[in-house]
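Of the protein chains in this complex, all but one are displayed in their positions.
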Amino acid sequence: MNRNKKLRISGSAAALSIFLLGGTLAGCGDSNNSGNSGSEDGALSLTWMRYEHPSQAIVSDSKAVREIEKRQNVKLNLQSVPQSNYDDKKKTLIATNTIPDVILVKQDDIQNYSDTGVFLDLTPYIDQMPNFKKVLEEHPEVKNNYIDGKLFGFPLVTKWDLQAGQIPMIRMDLLKKNDLAVPTTYDELYETLKKLKEANPASFPFASRAANGLTGTENLINPIAFGFGSGYTTSNGTKVYYDPATKRYEFGPYSDAFKDAISWLHKLYSEKLLDQDYTTATSQTWQEKLNSGKSFYFQDNNGFGNTFNTIMQQQDPEAKFDMIPVLEGPGGVKRNLVYSLDHLSESYVISTKVKNPDKVIAFIDWMYGEEGTNITSLGVENEDYVIENGEFKLTEEAKSKYMDKPVPYYAMQSDLGTGYLGLAMHYDDRPNIPFQAPDSLAWSDTNLKNVEAGINFRFTNDPPFNKEERERLKQLRTELDSFITSNMDKFIIKDGALESEWASFVEQCKAKGADELLKIYNDALARVQS
Amino acid sequence: MASSSKSAVSGWSEARRKIKKSKALYAMFAFPLVYFLIFHYAPMVGNLMAFQDYSIIKGFFGSPWAGTKYFEQFLNDSYFWQVVRNTVLLNLYSLIFFFPAPIVFALLLNELRLQLFKRFVQSITYIPHFLSTVVVAGMLVNFLSSDGLINQFRGMLGADSITFLSMPEWFRTIFIGSDIWQGLGWGSIIYLAALTGIDPTLYEAATIDGASRWRKMRHITIPGIMTVIMVMLLLNLGHMLSVGFEKILLLYSGPTYETADVIQTYVYRRGLIDSDFSFAAAVGIFQSVLSFVLVISANQLSKKFNGARLF
Partner (left out) sequence: MTTKKTWFDGVNLVLMLLLIVITLYPLYYMGIVSISSGGAVSRGEVLWLPKGINLQAYKYVFDDPAVLRSYGNTILYTALGTLISLVLTTLCAYPLSRNHFYGRAIFSLFVIFTMFFDGGLIPRFMVVHGLGMVDTIWALVIPTAISVFNMILMRTFFEQIPEALHESATVDGAGEYRTLLQIVLPLSMPVMATMFLFYAVGQWNSFFPALIYLNEKELYPLQIILRNIVIQGDMASQTTQMGADMATMSATIKYAVVYVAILPVLCIYPFVQKYFVQGAMLGSVKG
């Protein structure tokens, strides 16, 4: 009996160790951060991690991957992580010092972790990179990415793309139908929306949404406040903004123009001209309203105009959203916010554990050069596309292969491994042109012209902060953000709040450190500019 | 002296005898023991972060000490106490409304006579458990919008439309109501399992005595599943300081902060600005200690009055 029991115990101990060992052994094939190993033929093998957008699947042996292996003798082992949770994955890998050879990160991550020594400092290598050097010269804004004079990431830069922005878009057909003139100022816009509401009492003419990591409220106030001559948040939601007029950061609520903008929004809200659910509107509910004729106006990504038109015209061939000229604010200001073409807040960083950085550097420089850019943006010339008189055209083969897919552009990009959501670091979006409606192309041209004319201004990225500044920012933002966020909607929604509480609100912002926040931003900005 | 050493000896031999008797059980428990040591106790070293300025390269054993700096950061923040209050209130309401719902549902199901219908109801009500939070939140936004389904019904009754999601007084109702919708059927499963343990002869005897159904429910059914109810209650008390915050993130907005902002959303927003391992770890310890103390006290109380216990 006793012997029997002993046997049983040792038996279970053995089973236990097998159980654990099994786990460990099975893990030996683990290739997570195997590092790049130069094999005998001098091939370079790189683990390469980026997020995957659901529209464009990352294919591990896409054309770009094959071409890169053929032309550069570099074997890319792509690790794609769903974008929905990329941050969790990325932060875990960084915090445990187990990042792959090359990984796509945000500028914030570089700010936070550059002093840990996880990312390779690229500054000493820049002279070895003729192509990248040229890109740096063409994109002087990259200087915002330097931290204490050092560059850690290869930013995603754009060679060509459509220009979109938070532009006033209105149902032009309804204006005609109701004999209304195209509004030219925000006051006229208010009158116009009011008339449209009278004609359609069940409607909420102005619709907005939460997008791009900003809340519905932030995404609504941003373009309006900017158009009124003030502004609200940076692209990451900090409650200061860069004002091109003063060439420094400003705190919106300090200015009268900002108060005017909020008061204008309040007027719209209380007369039910503004979507009553704007605080919680998602992209989906927002689209429903605009597609179904419940709303007629948006000041958001103008690219949606074309999508809405296609859907509406299935039922009403006349229906049409169109861009209206930049609206004039109360003080005679005329300006719009548009998106930056480059994605400078996203960069590829190289792990310091990489064994032969020179080779990796040389390869990435190639990615920025002519050949690399074309392979990772357009595909292979004469197979996937042709250039005729300087014009980009898809080959017949490519057209017939993708045109009947649900979303042809992404199906193609996914196969080729190209584009902003593919492997490109210096990207050229001309493959998008054949899939775009003439309207979109025209809108993009208008936007670009207005950028040159100094009417449209692009969102700018934060200047680099030092460690103490970052510590302070964290503290300041945690306190200020919740306070401002919970108050701003009150001013828009509640009658009388603006008149009675505005002054004390601004006082409290001051007390909670708005001035210090502003100073940190402007000091950092001054360092970049000096 | 002699007697105490004697009792110590007998205490020892007593212990040895008991250990010997439990040998097979120890062998069984060895697996879970190793599991907990490796996957739960070893990672607890990570809590050191709360007292450190955590450095990635230096790790848990080499990072410089920061004392209680991170604890002070939130303990001194008056807004933090408001989010603690919101968290506790949300859980308290949830305990009052959400916790009993599956029990009542299980009891009602138990009273259904048509077996087929009973199974049908059961199968249907447990489906919502499978929907991810994102989907549920998306539907809530849709149905609760000012021209959504709920307001359309209100319109039919002649009531004004309400912007539910921007009214702080509605937030807890919406949050807990949708929790009940999603968890009612799933939550009842464990009680249904417990109901199977009740001896059918008890009911037969009661019927012979002429007991009404209500009396049977009160005196047989409910006492029969009381232990499970108490254990579930104790387990729930352990979560008084945490909330399924993904749903809150998707549903809250400026106007509802005053009731909707909870500890995790507060930490989350801070983490967005700058990933802050030490701060998050410090808040985590704060939550753990309070919940642990709460559950231990509740456990002692429950042991005394009811006999149900966690340990």
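Which chain is which? They are A and B, in the order written, and residues in each are numbered from 1.
The definition used in the following text is that a residue touches a chain if its C-beta (ideal position, glycine included) is under 8 Å from a C-beta of that chain, and two chains touch if they have at least 3 such contacts.
This is a predicted model, so every value here is computed, not measured.
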Touching partners, among the displayed chains, of the absent chain: A, B
Residue numbers in chain A that touch the chain omitted from display: 4-5, 8, 20, 22-32, 47, 49, 52-55, 57-58, 60, 78-85, 88-89, 92, 95-96, 98, 100, 161-162, 164, 211-213, 282-284, 287-289, 291-294, 301, 303-304, 306-307, 310-312, 314-315, 339-340, 406-407, 409-410, 420-421, 432, 435-436, 440, 444
Where the unshown chain meets chain B, residue by residue: 15, 18-19, 21-22, 24-26, 28-29, 31-33, 35-36, 38-47, 49, 60, 105, 108-113, 117, 119-132, 134-135, 138-139, 143, 149, 181, 184-185, 189-190, 192-200, 203-204, 207, 213, 227-228, 231-232, 235, 238, 277, 280-281, 284-285, 288, 291-292, 295, 308, 310-311
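One rule holds in what follows: only the chains that are shown with their structure count from here on.
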Rounded Å distance, chain A centre to chain B centre (Cα mean): 37
Contacting residues of chain A [partner chain B, same complex]: 5, 8-9, 12-13, 16, 19-20, 91, 94-97, 108-109, 111-113, 116-118, 202, 204, 215-217, 237-238, 275-277, 279-282, 284-285, 294, 470, 473-475, 477-479, 481-483, 485-490, 493
Residues of chain B touching chain A in the complex: 23-24, 26-28, 30-31, 34, 38, 55-57, 73, 77, 79, 138, 141-142, 145-147, 161, 163, 165-166, 251, 253-255, 257-258, 261, 266, 269-270, 272-277
